[in-house]
Each structure stands twice: as C-alpha cells, then as structure tokens.
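Excluded from the complex is one protein chain; the other protein chains are retained at their positions.
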Amino acid sequence: MADTIVNGKLAAALEAQSDRLLPCVHCGFCLPACPTYNRLGDENDSPRGRLHLMNAVVEGRLDPASDAFQTHIDRCLGCRACEPVCPSGVEYGALLEVARETANAARPLPRLTRALLTIMGSRPLRSVVFGGGRLLRTLGLARVLADRLPKSGRGGELRQALSMLEASRAGSIPPGPVAHGARGLPQREGSAVRVATLDGCVQAGLYSRVNRATERTLDANGYEVVSMRGQDCCGALHAHAGDLEGARRLAKRNIEAFERSGASTLAVNAAGCGATMTDYGTLFEDDAAWRERAERVAAAVSDVSEVLVQTGPRRGAMVECSVAYDHPCHLMHAQGVVEAPLSVLRAVPGVDVRVVEGADECCGGAGIYAMTHPDLGGEIGEDKVDAVRAQGADMACTPNAGCMMQIGSGLLRRGDDTGTVHPVEILDESYRRAGYYR
Amino acid sequence: MNKVEAIEDVLGVEALGSGVGLSLPGGATPEHVVAPRDAEECARLMRWATSSGIGVLPVGVGARSRPFESEGRWVALSTERMDGIETYEAADLTLTAAAGTPMADVAAAMRPHKQWAPFDPPRVGEGTIGGFVSVADSGPLWAGYGEVRNHVLGATIVTGDGRILRLGGRVVKNVAGFDLLKLVVGGRGSFGVVTSVCIRAFPEPIEDRVLVLASASLPELAGPALQVATAPIVPVSSVIVDRLPTSDTPGLVIRLHGSRVTVDADQRRLEAHLGLKLATIDNRATFAAEVSNRGASDDIVIRVSTLPSLLGGLLGVVDGAGASSVGLDAYGARGRVSFSESEGSQAARFLDAASALGATVAVESAPHTSPLWARADEKTSHEAELMDGLRRAFDPEGVLWPTRS
Partner (left out) sequence: MIRSLSPDVIARLRDIVGARNVISEPDRLVVYESDGLTAYRVSPLAVVLPASTEEVSAVVSLLGREGVAVIPRGAGTGLSGGALPTAGGVVVGTARMNRILSIDEADRLARVQPGVINSRLTTATEPYGLYYAPDPSSQSTCTLGGNVAENSGGPHCLKYGVTSRYVTGLTVVMGDGRVVELGGAHRWAAGTPDFLGLFVGSEGCFGIATEIEVRLLPLTEGVRTILGIFETMEAAGRAVTEIIGSGLMPAAVEIVDKATIEAVEASVFAAGYPTDAGAALVIEFDGTEAGLDEEAEAAARCCRANGAREIRSASTEEERVALWKGRKKAFGAMGRIAPDLLVQDATVPRTRLPEVLARITEIGEEYDLKIANVFHAGDGNLHPNILFDRNDQDEVDRVEAASKAIMTLCVQVGGTITGEHGVGVDKRQYMTLVHNETELDMLRRVRRVFDPSGLLNPGKVVPDPDGAVA
C-alpha cells in the first residue's frame, strides 16, 4: 500500500520538501505555542504531530487521503506560532502549504472553501459579493439575519459570515473637532520615498476606510504614495488552503503590478497578506523564471506600521481613547513584527494602549478558519474575546482584517458593539484633528 | 550450637563488640553485640541470622529510646568497628566514610579545607555518620542548604537477607534506575544496615551571622516568624526557641551566610521587611549549638510540624503546654517540644491540642514504658502498606528490627 501512495504523484510535492522536514528533532518545544494543541491536547493537533504526519506521508506510511492527515492538517490555524519557538528553525508555514496541496490532491477541498477561494481569486466576483455585503451591512440586515440563523451546520457557517460582515463596520473612535487654527502640512520638498500600497481583497471590499487611512497617514509622513495598477488579492488564502497554483497566479499579477509602479516599498496593512508576500520567494522557489522577481518584491514588502515607524511616525492631535491591542499571528510570528504597530499607536497622544493577555495567541480567525471550523475557531475566538474584554478598553485594535472581523464578531455575539479598529485608523483620526489633511 | 560460637565461626572472635557506650532502644537487652568490620562481614552476619532465625537490631540509627521488646532471640549490630574516612575529594566536595565514623571526625577532616556539612539537628556532633544518614534529620539549616536526603550521594547497605547493595555514587546526580538511596536515608535501619556513605561537602561560608529577636512570649513571635518565612530572602536558618542562651526569654534566631557584602545587604533587607532591628550575636558557635539543641533536651521529645501560615496557632498551644524546652524551625514550621518525665500528662495534652490544630505530631523519645509511645506512629494506611511491602523486598525474613511490624 505504502509504495503505491508514494509512487502515485500525491505525496511527491511533500516529499520534495523533506529537507524542510528533516530539521525537526521532535523536541516538542512547539507544543505549548499551538492553540489547537492547547485546547485539544491531542498531539495530532500539535505542530510536532502535524510534522510527524507529513513525515509519515513522505515515508509512505500514511495515506494523504486518510482521515488523520486530512483532518489534522486541515485543523491547523496556520498561525505559525510554532515557528519562532522552534530551536531548529523548522519552516512550518511553508510545509503546511505544501501539505495542504498534497492533502487536496488526495481529496478535494470542501465546497465552502472552494467557493471562497474562487470568489477571492476573481476581481469581478469579489466586487459582486463584497458589494452585496456592504449593502447588507449598511442596511443593518447582516446583523438581523445572523441573529436568526441556526448556530450550527450550513446555517452556522452563513451566520458566522454575516456576523463577520457586520463586525467590519467602522469602530468607535470618538469623533473630535479639528484643532483650532490648524493648517495642513507643508509641501514635501525634494524627492520622497515612493510607496505602493496593497488594496487586498477583503480590505478593498470591506475596509476601504483602512486603505484610505493607510494612504493618508503615509502621505502625512512624507512618503509619496503611488498607485499599483493591476494588483490583485495577495493569494494568502489560496496558499494557506494549499491551492499553491492559485496563489502563484495571483502573486504574479502583484509582482508585475509592483514592478510597473516604480515604488521601492510595498506597504501592506493586513498582516496575513504581508506574511504571504514576504514569502513570495518560497512560493516560486522551483520556478527559475519568476523566483528572483518574487524575491525582490518580497524584500520590498513591509507592514504599514514598519514603514511609518521608519520616519516617525509624526505626532498628531490628541485622541483620547483606550484600545485593547492584539498581535496578529501573521505579523508577530510570521514576520517578527511586534513593536511597530504599538509605536504607531503610542505616537497618538491620549491613546491608552493595553496589550491583551495572551496577545501572542491566535484569535481563531486565521483567514477563513472561523468559517470553516466554527467549533474550534469559535472556542479559540471566545477565549480571545474574553481576554480583549478583560482589558475594559473602549475598543479592540489589531492590524489585520481577518482578526478585526473575528474579534469584532465575537464582541458582537456578546452584545458588545464597540467595534474593532486598525492602528492606522487612530493615527489617521489624530492627523485629521491636527489638521494635517487640510 | 551456642550462638556466640556461631558468630565467632562466621565472623571471627573479634566480631563481638564491646557494647560499651551503645545507646540501645529502651528496654532492649541484646544477647550479644556484634560489630562487623565491613560490608562483607555484615552480609555474612545477616545471612547467618536469616538462616538461624535470629533477629538483628541495628543500633545508632535513631531510635534511642523507642521501646523494644522481642519474643525471639536477637543480637544488636554495632557499626563501631566500621570506622574511618575512606576518601575525601575536597576539590569535588565529596566525602566517603564508613558508617561508624563519628560525625565529629567528619567535621574535623573537612575543617582544614574550609568545608563543612551544613546540618544542625540536635546533637549532630555526637553520633556517627551512619546514624546521621539513617535518621536524616537536617535541622533548620535545610532552609539554606537543602535536606540531608539531597546531599547523600551514595551508600553501601546490607539488606536483611545479607545482600550488599551499592546505591548512588560519588557524583551529585548519581541515580541510574530507581532511587533506592532515598529509602536508606532516613530509613532508620528498616531496610538494611548502612555500612558506608558518601556525602556532599560544602564550602564554609565567608561570613556567618547570627541575629536575634528577643520577645516576651512565644506567641508574640508568630508575626515576625511568618514575616521571615515570607521575606524576599531566605535566611539559611530561622529558629524559634523558648529560651535564648543570652537572655532567658523566647526569641527568634536567624542565620545569614554569604560574603560579607551579601550578608550586610541581606540583613538590611530582612530588617526592612520586618520593620525592626535585629541584634547580632558574637559568640556564634556555642550560641548556635545551644539553639539547635532546644526542644530536644529532656526525657520526652515530641516532633511537631505544620505549615508556616499556621505557626501562630501552634505557638499558642506550645505556650501554655508547660514544655521544658522548645525549638521550632520557623521556615519549615517544624521542630521539637520537650517535657520532663514528670510532665507526661502535659505532653499528652499537647499532643491532642496540636493534632486538633491539624499539626502532625509524633513522639520521638520518652521513657520506654511511657504510654505516650502509642502516639509514635503517624503513618497513613497506604504508607504502612508501602512500608510493609518495601521491608519485605529488603528483608524478606524480617531479620531487621525483629519486633517491628
């Protein structure tokens, strides 16, 4: 049996990764970092266990179509909390994507996941779906519908989707007057660093206010924001789901678009997108034609907070509020960015930043995880919501669209509609009050 | 065959010990005292005893006044002729000595190297190293240095059926397999006769400071004692006594070890934590020895232990108990209370009152005819079961301690 599996093409992709698997010395240092292991206690749901399953597939001892491989690889959040704690530097994230590709080849993806990937991968479909979504959101129907739907089954998935939609509404940053006698910023002198920004799929669809804030705050900090025409979804959701081909297709568009833009930096305001794009090189490691171009773009990608921190960020006017800040996994674990977003927040006078307890643990959003695994994603989400609420802050704050929706929907379920904001939104408000945008 | 001849046959004439100065359990009168020279001889004796159905009572293992009666025939085993330090690796901080080596000799050997064994149970200098290990009473210094059981690195023992076991070794982490050494340390000779031990030596502290807080009454010390037990520094020992050698009043005696700078700083931190000044004692050696003997200086000695947070209640009970001597380790909330023979009924009342508080109590010594001995054992039923099973493993024929169940 074993031979036929390996001889079959299915595990070939994973086998090609055996160099990445070998450094795992089975020390178990990654176990306590893993949200699924912490909750289930089953080593199949731990990083070491998942790597062991991958290894077993490579060794031909386990069928990639088996329930064990399918379930446990699928149940991974992809949060990559297991990476920084690994003394051997096992590149778990990269392996997971290949493992998922292998798993998908053995057994097709569930319908819901496929549908979501199709939508995110297509601009026209996205615009229809998000257009409808925005309408529901504006009319307040998302919430009404979500409340009526059953909690589990198909209805549960839709309910989760709707409540995430509802959660994407603007957060409760207190409005304030523009400072008396404020004047706009002086004209930039000389040549500025040219920054392109990623619009993203969900961000463009539901968080255009964050995208605008990103552009404005970059501009206010002396960058020249250039447009990146022809850009598309970054491909993160596809890569995480193991649709590496789909991810490459999207990545190529973005690589071309960035090259055309003439910018030297690509600022990303969603941690998930940033993590995938800084790994574009790996995505094309077997493609000589694209590899170098991908690596160049990857090197240019930075989280917007890092770009802002490089030059300041400039202080603005007082915005008195408190925020419960949560680290997105794909910023903290995948990109190693911890301080920059906090520095952005601290640049705003009057903001009381409270980092939530266990901020290094995933919120359970994990891209589309909250929708595909409402149970475990929900449990992890509930813990996060508890931690956020324990801070007693005015609102939650986290620099990733997926996490904003996950935490926001969790808050809504508790009847708490303080909302969730992105750090640049607060900076933006501070600049507006300071009159920098005049 | 006459037993004496038998022993002579087995071990040679000299094997019969003098028995002079032996502290036997209360009421015990052996037919003979046998004193083998080494583990081999000891093993031969044990095998002989096993095959001839004769009991062996190891002496000097911490059961000085425990009542002893045996229906069968038995001999006492003395370690007096297993005497002498075998190896002393000062650079490795280890010392190996035959079981009968006096603790005083051990201390004398270490002193020139500025090393010592940091244990201060009552009268530690008077016994042998074998007895010390069998009893494994650390004294209040355990707070700073750990317990005896943490510092016995190895031992050779002879089991009840005459098998020689070398347990542990001469390195700090010495266990390969199950840690049988732990049964020997503090086993009071129940599992075998200790013939040789290896203990860890410690560098002498550069500065040894003894500080005192005198008080009008024992209960008044509860507050400071708890403060010390929860202080940010752990003194190497802190002891509550009913009578300070210097002032005849109750007091708390605290010892600090380290470099001079460290000890100065520790004293300041401790005084700040307590909110008061402590007096420094100059004549440290005699003072410390007197303090460590408190609580164990009369006919009836009761061991008592609780938790530091409950020490206040215990001190209250001790205060009115009519004890003749009290020494309680404040960090471990444990120690001894003694009564004169004529105060047996007071001692009994103290046992009741302390138990009622949830403290653990046990009689350590008393006249062997005293009814208090009924309160000597505090084992739970599981512990008793384990004890039986383990004794059978080490001593299948029940040769050691022929009367003990």
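Per-chain numbering from 1; labels A and B assigned in written order.
Assume a contact is a pair of C-beta atoms (placed from the backbone, for glycine too) under 8 Å apart; a residue touches a chain by one contact, two chains touch by 3 or more.
It should be emphasised that the depicted structure is a prediction, and the values quoted were computed from it without experimental measurement.
Asker: When the whole complex is taken into account, which chains on show are touched by the absent chain?
Answerer: A, B
Asker: With the missing chain put back, one of B:10, B:107 or B:393 would touch it. Which one?
Answerer: The missing chain is touched by B:393.
Asker: Thinking of the whole complex, not just what is shown, which of B:47, B:170 or B:349 touches the missing chain?
Answerer: In the complete complex, the chain left out is touched by residue B:170.
Asker: Among A:15, A:43 or A:379, choose the residue that contacts the chain missing from this document, as touch is defined above.
Answerer: Going through A:15, A:43 or A:379 one by one, A:43 is the residue touching the chain not shown.
Asker: Since one chain has been left out of the picture, which residues of chain B touch it in the full complex?
Answerer: Residue positions of chain B that touch the missing chain: 89-94, 114, 136, 146-147, 149-150, 159, 163-167, 169-180, 182-183, 185-188, 190-191, 203-204, 206, 226, 229-234, 258-259, 261-262, 264-266, 269, 303-310, 332-334, 358-362, 364, 378-380, 382-383, 386-387, 389-390, 392-394.
Asker: What residue numbers in chain A mark contact with the hidden partner chain?
Answerer: On the side of chain A, residues 22-32, 37, 40-44, 46, 48-49, 52-53, 56, 61-63, 66-69, 72, 84-90 touch the unshown chain.
We adopt the following convention: only the chains that are shown with their structure count from here on.
Asker: Centre to centre, by mean C-alpha position, how many angstrom separate chain A and chain B?
Answerer: Spacing between the chain centres: roughly 64 Å.
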